[in-house]
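Note that this complex is displayed minus one protein chain, with the remaining chains in position.
Note that the chains take the letters A, B and C in the order they are written out, and that residue 1 is the start of every chain.
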Amino acid sequence: MADYIPKPEHKFTFGLWTVGSRGVDPFGSAVRPYKTPAELVSLLGEVGAYGVNFHDNDLIPIDATPAEAEAIKMNFRKALADTGLVVPMATTNLFSDPIFKDGAFTSNDSKVRAYALQKTMKAIDLGVEFGAKVYVFWGGREGTETDSSKSAVESIKRSREAMNFLCEYALDKKYDLKFALEAKPNEPRGDIYNPTTGHMLAFIATLDHPEMVGVNPEVAHEHMAGINFMHGVAQAWEAGKLFHIDLNDQYPGRYDQDLRFGSRDIKAAFYLVKFLEDVGYTGSRHFDAHAYRTEDFEGVKTFARGCMRTYLILKEKVDRFNADKEIQALLAEINANDGTMDHYFGKYSPDKARALTAQPFDRVAISSKGLQYERLDQLTIDLLLGTR
Amino acid sequence: MADYIPKPEHKFTFGLWTVGSRGVDPFGSAVRPYKTPAELVSLLGEVGAYGVNFHDNDLIPIDATPAEAEAIKMNFRKALADTGLVVPMATTNLFSDPIFKDGAFTSNDSKVRAYALQKTMKAIDLGVEFGAKVYVFWGGREGTETDSSKSAVESIKRSREAMNFLCEYALDKKYDLKFALEAKPNEPRGDIYNPTTGHMLAFIATLDHPEMVGVNPEVAHEHMAGINFMHGVAQAWEAGKLFHIDLNDQYPGRYDQDLRFGSRDIKAAFYLVKFLEDVGYTGSRHFDAHAYRTEDFEGVKTFARGCMRTYLILKEKVDRFNADKEIQALLAEINANDGTMDHYFGKYSPDKARALTAQPFDRVAISSKGLQYERLDQLTIDLLLGTR
Amino acid sequence: MADYIPKPEHKFTFGLWTVGSRGVDPFGSAVRPYKTPAELVSLLGEVGAYGVNFHDNDLIPIDATPAEAEAIKMNFRKALADTGLVVPMATTNLFSDPIFKDGAFTSNDSKVRAYALQKTMKAIDLGVEFGAKVYVFWGGREGTETDSSKSAVESIKRSREAMNFLCEYALDKKYDLKFALEAKPNEPRGDIYNPTTGHMLAFIATLDHPEMVGVNPEVAHEHMAGINFMHGVAQAWEAGKLFHIDLNDQYPGRYDQDLRFGSRDIKAAFYLVKFLEDVGYTGSRHFDAHAYRTEDFEGVKTFARGCMRTYLILKEKVDRFNADKEIQALLAEINANDGTMDHYFGKYSPDKARALTAQPFDRVAISSKGLQYERLDQLTIDLLLGTR
Partner (left out) sequence: MADYIPKPEHKFTFGLWTVGSRGVDPFGSAVRPYKTPAELVSLLGEVGAYGVNFHDNDLIPIDATPAEAEAIKMNFRKALADTGLVVPMATTNLFSDPIFKDGAFTSNDSKVRAYALQKTMKAIDLGVEFGAKVYVFWGGREGTETDSSKSAVESIKRSREAMNFLCEYALDKKYDLKFALEAKPNEPRGDIYNPTTGHMLAFIATLDHPEMVGVNPEVAHEHMAGINFMHGVAQAWEAGKLFHIDLNDQYPGRYDQDLRFGSRDIKAAFYLVKFLEDVGYTGSRHFDAHAYRTEDFEGVKTFARGCMRTYLILKEKVDRFNADKEIQALLAEINANDGTMDHYFGKYSPDKARALTAQPFDRVAISSKGLQYERLDQLTIDLLLGTR
C-alpha cells in the first residue's frame, strides 16, 4: 500500500478559517482558542499542506490599524517562508460584518454596495500581494428571506455590474488573476442568489469578461440541494470554467456541515476524485472544511491530515479502477459501438436528416439488452471497500 | 371581487397528459379510464383553457399505424376547431419506452441516440403541423444511477450535439419554432443531467444557436431541490430565455408531485405570479400538473379550474400589492437612494476606483438601520390572507 | 373583520431568547445590542404577549455571582409585575457552553453528565420560582457527528436515566410541574437522538413516570425533516402528551430558520391552528422564533406582533371553515356512512371475523367514486386567500 503522504504536487490547500475555526455555531460558543495567521500557517506546514488561502479579515481584522496590519503581514510572510507554503487563492469576507446583513453587491443600500466594492478592491490587492492567482467570490449574504424585499432581476444586474467593475479593476492593475464564483443555495440567507454552480456558469456567460471568470464549486453546497456534485463539476470543466474547487463533505438537506473530505459520502467523493484525476485538473485541491466541535488542536491536525489522506486513498483507487481488467472490459462492452450509426452524428445536413428519418429501429431488440450497470456498480463498491 | 374566469388572454394551457393522467403511480394502478386526445380537448374547452400541449405519443401511440395516426389527428383537429383551443407547445416522449432506459441523447448505445434524434424530428414535424411555436425538451432519462456507467463530460457533448442537430433541422425546415429546455434534478433517474434551470441556461450558452434555445422552468422540479423557483425564473427572464413555464406545486425533498398550482406553497406561487405579471411575460401559463389520485373526471375538471382560478386570484393580489399605498411607501423608503454613491457605479474607470478606495464609510451607522423587512413581509402575508 | 389583538386568553408566549436574539449566525456577528431580561419583558408587554419563557442562562448568565443573580431576578420580577406577564414555561441551556460539546445527558464523560443533571435541577428550581408549570427539555447536543464515537443504545439508556432522575427530583420537591420533550433531527449536531416528536413519544413510553412527561413539538424542527407537523401534533394530542408547542416557520431541508409564525408555509400553519383550536388545546402558544437579521428592535416588535396576528387571522379562518356551508356539506358527504359495515368494527370477535371474511365487496364500484378532495382543497385555498 502507498503511504498517502501529501506532497506539493497534490496542491492541497486550506483556508486560514478552516484550521482556525473556533467551533462557534448557532447554539454554542467557541471551543478552541484563537490562533494567529502565522500560527495557523505553522500548523498547516506541520501537517503537510501545500498552500493556505485567506479572506481579507482572516488575515487583517476589519478594524486593524495600518501598523497592526503591517505587523500581521510581516509575521504571516515569515511563517510562509518558514514553512514553504504558498497562497494560491484569496477572497473577501462580505458576510460577517453587520453592514452586509442584507447583502453586499446586491444590498438595497447603495452605500453598502459601494463599500463592498471598495472592500473587495482592497482585498484583491492584499491577495495579489501574497501571490494569489485565483480570487474567489462567495456572496453568502446576497439573497433574501422575503422576496418582497428585493427585485431578483435588479439583484442580478447589481451582481453583474459589480463583477464587471472588479474584472476591469484587476485588468487595469495588470493582476495575473482569475475570478472563481462560488454558489450556495441557502444559509445564512433564506435563499441565496445563483444557488448552484449551474446558475453561476449561466451568470458568468453574461459578464463583460467571461474569459477571466470561472467557478469554485463546493461539495457541501451542492449536496445541500441534493444534487450530484460531480455532474456540476463536469459541466464547469467542460466549459473551461473549473478554476478552483472546495472539498469537504455534507449530508444533504441540512445546515452547512463542512465535514472532513470523504468522511460522509464515500462514493460521491470517489467519483469526484476520479473526475479530477481523469481529466487532469491541475488547480488547488482546497479543503473548505473544519474539525468537529469536539476537537482540540490535535484533533484539528488529525482532521487536516485526514482530508488529504482520504483524497490520496481515493486517488489510488482511481488508478486501480482504471487498471482493473474486469472493470475495463465491462466498460468497453458497455460502450461498444458497431459503427452503423456513426454517419448520423456530427454536423447536421438535410441528407443526414432524411436518411435518419427513414432508418428502421428494432425497439424491442435494442431495449432487451441488459446493461450490466449493477455489476459495474458492485465492482466499484468492492473496489471502494478494498475487496478488489 | 373579481370572478376569476379564465380568458384566452391569460394563455392558460394544459398538456394532454395532465388532465388525461390515469393516476398510475409506483405503488398503484390506474384509477381513471382512458380518454382520447379529442375527449381531453373537449374537457379542456369545457373548463376554459386557452391551449393544449402534447408529447408525440400522447397524441399518436408509439406503435400506431399510419392510418390510425391519421384518424387520431383528424379527430384531434376537429376537437380543436370545436373548442377553439390552440396548440402553443409540443414535446417528445423520450422516457416511457424501455429503449430509453439509459437515456435518449445521452444513452451509451448509439442506436438509441440515433433513434432519439429520429423520434424528435418526427415529433417536431407533428408539433409544427398543429401550430406549436415552442418545442420543449425534457430529458427525463438523461442521467445515471451509478456514475461508473457513463462519462458526465461525454454526456454533455452528446446532449449538445443532439441539440445542435435539431436546431439545424428546425432551421432547415424553416419552422417558426423556439426550443425550451426543462430541468429536473432526479426521478425517474437517480441523478438527471442539467438538474436545475441554472445548469440549463449554462448549457444553452454553449450551443451553436443559443438564440433559438431557452428554458421551460417547472415549479415542482426546482422545489424538489429546495431552491427558490422565482429566482431561477428571474435569471432566465433577465437572460431573455424564458420561453415557456410549467406551473404546478410541490413540497420540497420528495417525489415529483405535480400538484394543482398554488395548492401547496401559496407564498412562492404569489411571488412567481408577481414576477411574471410585473415583467410582462406573454408566453403560455402551462399547468404541468394532475389531479389527486382520489378523483374521478369531475375532480379532474375541478383541479384544472382550480389551477387557473388560483393564478387569477394571485394575479389580482399582485395588482393590489402594487397599488397598496403602505406597501409602496415602505418599498420606496427601503429603496431610497440619496445619490451620494451614484458616481461610483456603472462602467469602471481608474479614477472611479481611486475615488472609491478613498471613500470613508461609517460601518456602524450604516449597519444600525433596521430594514423593516418583517413589516413588509407581514403586510404581504396580510395581503395573501385577504386581511388587507 | 376582527382586530386580531392578542389577549391573555390566547396564551401567546415568547422566550427571552426570541425577542432578545442578537442575530448571530454561523457567518455573522451580532446585529442588535444586548437587552436585559427586564427590558425584554417590557418589550413583550408592549406588543401584548401573555407570557415569557426562559432558559436558565437567558436570565442568569452561567458565571453570574449570587449577588448578580439576585439583582437580575429582582429586576425581572419587577418587569413581570409591571407588565402582568407570567412565566408558564422554563428550560435549561444544555448546549451553549463548551462543556456540552459532546452532549449533556448523553456525553461520554460522566462529569459532563453529572454537571448536566446538577444544572437542570438548579434550572428547574429557578423556573418553579417564577411560576413555570411546564419544563421543556431540548437536547440540542445529544447526538453525534460520527457513530463511531458513541453507542446509540447507551445514549438512550443515559437519557432515560437522566429523565427518571429529574422526574423524581420534581416529585420529591413537590413541584407542580410537567416535563415536555422537544425533538430536532439535526443542527447543531450532525444527528440528534430522538429526531422527531414520534421518537420522543416512543421514548416517553419507556420512562418510570410517563404520566408527567409529554412533548413540545416545534414547527421548524419537524419541517426540517420534511414531515407533516400537524400529524405529529395530532399523535401527541391523541396520546395525551401535547404539553406545550413551539410555533414558528421553516422551509424544509435546510438550517433551522425559526421564522415568524405563518410567514413561510401558510397552508401548514392553517392546519396546525385548525387542529389546536378544534381539539381545544389550552396550553401556551409559544413562539420560538426570531426576527430576520435585517431588523432593529422596531423590527423585532413587528415580528412579535406578526406571529400573534397571523395566528389570530388563521384562527378566524378556522371558524369560517367550520361555519362554511359548502365546505361542511362536502365534508358530510365525504364522511357519509350508510351503516352497513358498522357491525364489523369495534372489538374483535370470532363471529365478526367470520362474517367479515364472507362479506362480498364490489371493488370496482367502490373505487370508481370520485372523492372530491380537489374541490375541498380548492375551497380551503380560497378561504385562505380570503376569496370566500
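We adopt the following convention: a contact is a pair of C-beta atoms (placed from the backbone, for glycine too) under 8 Å apart; a residue touches a chain by one contact, two chains touch by 3 or more.
Not measured: the values here are computed from a predicted model.
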item	value
Option from C:5, C:30, C:71 or C:279 whose C-beta touches the chain left out	C:279
Residue of B:24, B:329 or B:365 in touch with the missing chain, whole complex considered	B:24
Residue among A:291, A:318, A:331 or A:353 touching the omitted chain	A:291
Which of A:35, A:160 or A:375 contacts the chain that the document leaves out	A:375
Hidden partner chain, residues of subunit C it touches	62, 97-99, 101-102, 108-115, 117-118, 121-122, 145-149, 152-153, 156-157, 161, 164-165, 168-169, 172, 185-186, 191, 193-206, 224-228, 230-232, 234-235, 237-239, 253, 271, 275, 279, 327, 331, 334-335, 337-338, 340-342, 344-348, 350, 353, 356-357, 359, 361, 363, 366-369, 371, 373, 376-377, 379-380
Touching residues on subunit B - with respect to the absent chain	23-31, 95-98, 100-102, 140-141, 145-146, 149, 185-188, 190, 224, 226, 251-257, 259, 263, 292-294
Missing-partner contacts on subunit A, residue numbers	1, 4, 31, 226, 251-254, 260, 262-267, 291-292, 294-300, 302-303, 305-306, 309-310, 313-314, 317, 367-375, 377-378, 381-382, 384-387
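Simple rule for what comes next: only the chains that are shown with their structure count from here on.
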item	value
Where subunit B touches two or more other chains, by residue	226, 253, 367-369, 371, 373, 377
